[in-house]
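As you look at this complex, bear in mind that one protein chain is not there, while each of the others sits in place.
In this document, chain identifiers A, B and C correspond to the written order of the chains, with residue numbering beginning at 1 in each.
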């Protein structure tokens, strides 16, 4: 086994596109409450970024009839790495189309996972150049710390719902070389959750079980904060801003992330989180598999997982109001 | 340039061997004050680990006539990656010798950097298996949180002194594929410091200028804590334990690490640190170069760099008492 | 109204006596997990203290057939203040008996509140003198920071259950001069909770409604930690030590305390908490009254109050197992 060479072609999660039926209120939330900065607009989209995102943006907010994820995009480690991953996707039988004129990055290749979520991979990108009034004091930082709202640092990860979690996991492992750090397997043998990474973060995205059989839905998007204290401060900021707090702050048992979940005005679930100094450094990390009995214990310190965590996704189900 | 493929063969820093002329007092410091656990002994060495180190140990503490670094070891990403790096070192003209019976890991290959510090690379390793009384409550963690002393989480990085910092940087970049995230260049053009990484941590080790022309000396070894608050608590723990605090807690301008430096009883400088959520995710990160004028401003919030930071290293200089 | 002079005779909560049917396990919990220090033993009692308690002890742990509160004791501001409060209690018709040979403090006067809980007031006290190995580095601190377990700083408050909360509140206001900072009034007009203070802390003790009509029961005892991060670290320490975590960490709506509740081996509920920089500085603070509808919203960030919080008390109800 030691002879096996890991695929290292994906560098990191670049950005996520969120759809919102309430674009102005969503924008106000992400800018004023979350503390993101607007770096551009194009068509129905506004592009936003955390103060430590090195690319031009990490969030594309798109006015839409409904909520959900427009797409998620990964940056590859090099141009040849991009070519190799496109080839691997096509070898898998995936339809891959080139997207030429994206805001803030070069040519991208778009495809769908087995559950129908749209993804893109790209290599060329535009580094953020802060305008004078946003220039930081320390030159090893892309943008000034805003001291506004929740002050999220950078995009961290996202979570999709899928009817067949296992199929999705195997798809991303096979085609893009992601590694699975943790997963949940029900007593029935069905896979109820999986966490994949291409970095030393313990996950760059997750998929959990769609309870209603509707494909292509979205669970949440997460931004990183610098401390657990900042997550607690964020809870007060959300409370004062009238933002719906779904659950947290608390510590997940799976991945041990210190979490706080809210709903943005468009209905999408947003998380702010801190991972402490936890990193996955082992190149041959052994996937942790959680059983149904273990998950029944709730989160790390005993909080029962909130029911809506298993049901609320975006877009809403047919018949649901957002 | 986009065609260039990064070398991804080094996975992470595995462990550092520290030499101490006061082995019993040093052991007491690392176990009782730092909160490390002993996982074995062999010859003149005791092997210790933080509660989140996945390998058997991250610190080898070796009784010796004097202080300093015995060696530092990196784990490769695969067995072929190990072979490639050994070949690259030999191609460089380096003398590389195989070390067969190391504690806690498989065959290692030993060499010296241009300044004479001993290094090893290895792939096969022994994962830590906690004895029943050290078994954690959450299965995605190698060992129980100790709630003792400073509670360091895992090894983070080390820092060597070198007469020719630039030569060392180029050596590690060329032979092992490390990337340089930040560096200091004096007005004279001389390189006074460099920070290298093989991971998403912003550095896995650093070299800074040896002011006395004596090769092979050591600056410090760092363990990661989970929060800046934990670093502040550590300051009190060190104070109460009578440990000499050299400088900090404060935030470095370079790399923005929140730091605290002390001397262990053997004379070696030890750091506890927290990086917040800072990660280097860009695969093509552009090296930050600090000038002499910029470094004159001191640390991030204006603290002047303490004088001993430029002079104290281990082993002591001829004529110095430790 | 401005002519009214507040009674300032009670200085602060001195200590609480807890009864435990498992004295050895309880002692191990308070010493090893909570990080308290033993300062003496007498009869069936062990006396313990946090590192910043200035008196000899703040917790008296007494072996007993069952659990619950042995008594709670307040220190007065002066000797005449003690006399005045004894007189006021007697004027109320209270039976007050002098207790002469208490451990660590001078003559005390014992009485019962309307629900039957035993209380004491005293003035003369023995300041803690740390033995050499527990002497702190800073002379404005009574004892060394232990760096062990949860590291609680000092006693903070306690909470009793009462069949008639209002009667108890009025009793303590009238006889001892406590001020009521917050209270809960049900739609029926019944008082379900009240928080009293003699200091600038927003409460020194609380009474909440006994749901089973059994008088004299105890809800919890709380120790203060220095930060919310320390409360989060405590959660991990409790988890690893196998201590039952009932609820938290989260922020109370009432009083805004950041809380974490566990059960000690003897069955008593113990809290560790942090209040941030919140103080009641107004000498004429206007009592905050919470309605049933407001309390239905749960805690500050939306956590529903756990059911056992309304039912679990010590000693257990007849027929309950502890």
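Before moving on, here are some points about what is shown:
Rule of thumb we're sticking to: contacts are C-beta pairs under 8 Å (C-beta built on N, C-alpha and C of every residue); 3 or more make two chains touch, one makes a residue touch a chain.
Given the structure is predicted, the values throughout are model-derived calculations rather than measurements.
For the chain that is not shown, the touched chains among those present are A, B, C, taking the whole complex. Of the listed positions B:251, B:278 or B:312, the one in contact with the omitted chain in the full complex is B:251. Of the candidate positions C:17, C:120, C:143 or C:182, contact with the unshown chain belongs to C:182.
Only one residue in the set A:9, A:229 or A:264 touches the chain that does not appear here, and it is A:229.
Residue positions on chain C in contact with the hidden chain: 2-6, 8, 11-12, 52, 54, 75-81, 123-124, 127, 138-141, 153-154, 156, 182, 199-201, 224-229, 253-256, 274-279, 281-283, 285-286, 288, 290, 294, 300, in rising order.
Looking at chain A, the residues touching the absent chain are 33, 136-138, 144-145, 147-151, 227, 229-230, 233, 236-237, 239-242.
Touch with the hidden chain on the side of chain B covers residues 227-229, 232, 235-236, 238-239, 245-251, 258, 260, 300-303.
The criterion applied here is as follows: only the chains that are shown with their structure count from here on.
Two copies of one chain, chain B and chain C, touch each other, and the residues they use overlap strongly: the shared fraction of interface numbers exceeds half.
If you average the Cα atoms of chain B and of chain C, the two centres end up 46 Å apart. Rounded to whole angstrom, the centroid-to-centroid distance between chain A and chain B, based on C-alpha atoms, equals 31 Å. Contacts with at least two other chains are made by residues 227-229, 300 of chain A.
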